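As you look at this complex, bear in mind that one protein chain is not there, while each of the others sits in place.
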Amino acid sequence: MTGPARAELGSSLEHLVVGYVIAGLVGIGLGALLWSWRYLRDGTSPYIYFLYVLPAPVLVPAAMTLFGIGFTMKVVLIAFAALWPTLLNTLDGMRGVDQVKLDTSRVLGVSPLGRVFRVVLPAAAPQIVAGLRNSLQVAIILMVVSEWEASTDGIGYYLVNAQQSFDYVGMWSGIIVLAIIGTLANVLFVAVENRVLHWHYGARAVEGRNR
Amino acid sequence: MRSAYKSGRYAAGVLLAATALAAAACSSSPSSSSTPAGTASGGTGASGAVTNVTLGYVPYSDDASLFYAQDSGIFKQHGLNVSFVPQASPVAVEASMASGTEQFGFITTPVLINLASKSGSAPAKCVSLVDGNQPSNPADDSTVLVAAKGSGITSVKDLAGKTVAEVQLTSLNSLAVSVLAKQAGINPSSVHQVAIPFAQMPAALAQGRVQAAVIVAPFEQTAVAEGATVIDHPNLLLFPNGTLTCLDAMSSYLSANPAIASEFRAAMNQAITYSATHESVVKQTLVKGLSLTPAVAASQVLATNFSTTFNVASIGTIENDMKQFGEITSEPSASSMIWNP
Partner (left out) sequence: MLRRSLGREGLTYGLRLVVLAAALGLWQGLSAAGVIRADEFPSMAQTATALWDLVTQSVLWSAVGETMEGWAIGLVIGVAAALLVGTLIGLNGFAYRSVIGVVEFFKAIPVIAILPIGLVLWGATLTMKFALVAFAVFWPLVIQVCYGVRSLDPVVRDTTTVLRVRGPRKFLTVILPSAAPFIATGLRVAVAVALIVDIIAELIGGGSGIGARILLAENAGPSDYPQMYAYVVVAGVLGVLLAGAFTVAERYALHWHESQRSAKEQTLGYPERKGLTLVAQLSPGGTTRPQGASPGRPGGHPGLAVRRPVPRLVVLVGRLQVAVLPAAVVDTEGAVDPVGDRAGPRRAWLVA
């Protein structure tokens, strides 16, 4: 039953992966940048939050205008929407870093770039990962929405087509496929997270036991 | 205990924003949507009592007769007060009718056929035409296949491998492109069809994102002004005098309110007949209905032959085409989609 829906997945997932990776890299990078320059951060913070809260699907027409109706538009849309949770979480995580650690590393002569990569980012890692997880959910939603209009393939295209031709069976199969994708993505993410943050969880467990 | 009081305050504080805003929302002016009064009450129009009904429509020029019927009081004479809800597509109108927030709605024949075919029996039936059937004179037809400037397309045959824009992929327009492609001898699936709203088609054509489009007035004028060329009149070629659109209602509503439906049909037929001889007057309703200037409203082409009889055979033709291209698997009888009291 999910056959036709699954066949449409290939291009959708491609857009998702590319868009998500871009969002993750840009989000963390921009977050680090904003953390470093206080004035930049203070000056732009309301606008960043504005863009975070803005529902990204309203920007589909604008994206179509600027980037056409193909691969670029979808990837840009997914990346743009998925950027903000990662950015905000990176920023918040980095702000929560212990000042003592920062001072110590500065005293020990670690360069500013080294401080970012070797002290602040690892310290902020759990929160960055929480942000990335949020971004993944947003990216999946945008993956579907970007194919709602002006698309020729993809799971979103399949879903909207089924809905418009009252093909309820097709609609349900599309929904089930999406639910499975969401769950699999989540499971995959948690597996990677446990691997990458194993040092953090181990230490927290120890801390918890000793309390 | 003090802390219990505080946690209570926490709860109150948290819900404060939600409730205050909900109160503000509820006190704001009501929306233009559903006045679902008079659904199952079956009020008889002729007795002088006016029944309120809601009608969902897709804004385009051929709604002029419909607007006229309400503005001039024809509906009122038949005991109806119709409020209009603009929606983006016939599918959305159908969803609203199915949920009961609208009683009548605009629908295109392929959507009607899809619904009937997928549901077994026709859950919605046509009550009246919108403003007539497809005209057979090109000067009266407003749905055209245009090619973008510089695309090099001069006939349907050149569409192979190109991208064509239509308003919806399960619409008459996309079906027409497939049929025309097949008739021209090219493989219909080599023509890439994408769904773009009418309003965005001129820009898409001008930017070269699509090489052709099936477009209607008034957007056709914009596209042509930007250099697009008219290739064909698909509806004219394939379905002359055909019933391509209608105003419908759910079968359950129709069996519960036959009197209202009769009055609705009579009112619309009256408006359509009047429109045949008074086009310029009727077109002025578009000023308010579509927010056009009087000059633009007067220049609109009403794509109709002002007939008031359904062309059941054309519905059958469209069904055949849809079956041929795999859009439906079963073909319910065409006459079952028209309401007969």
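A and B are the chain letters, set down in written order, and residue numbers restart from 1 in every chain.
Definition applied: a residue touches a chain if its C-beta (ideal position, glycine included) is under 8 Å from a C-beta of that chain, and two chains touch if they have at least 3 such contacts.
Please read these numbers as outputs of a predicted model, since none were measured by experiment.
*Asks:* Pick from A:Pro4, A:Gly70 or A:Gly182: which residue touches the chain that isn't shown?
*Replies:* Per the contact definition at the top, the residue touching the missing chain is A:Gly182.
*Asks:* Would you write out the residues of subunit A that touch the absent chain, in ascending order?
*Replies:* Subunit A touches the chain not shown through residues 38-39, 42-55, 57-59, 61-62, 65-66, 84-85, 88-89, 91-93, 95-101, 123-127, 130-131, 133-134, 137, 140-141, 144-145, 148, 156, 159, 162-163, 168, 171, 174-175, 178-179, 181-183, 185-186, 199-200, 203-204, 207-208, 211.
*Asks:* Tell me, which residues in subunit B touch the chain that this view leaves out?
*Replies:* Residue positions of subunit B that touch the missing chain: 1, 3-4, 6-7, 9-19, 21-22, 24-34, 59, 86-88, 92, 95-101, 197-200, 202-203, 206-207, 219, 222, 291.
By our rule, only the chains that are shown with their structure count from here on.
*Asks:* Can you work out the whole-Å distance between the CA centroids of subunit A and subunit B?
*Replies:* Comparing mean C-alpha positions, subunit B is 38 Å from subunit A.
*Asks:* Which residues of subunit B touch subunit A in the complex?
*Replies:* 89, 91, 111, 114-115, 118-119, 165, 168-170, 192-197, 200, 203-204, 207, 209-210, 327
*Asks:* Which residues of subunit A touch subunit B in the complex?
*Replies:* Interface residues on the subunit A side: 61, 64-65, 68-69, 149-152, 160-161, 163-168.
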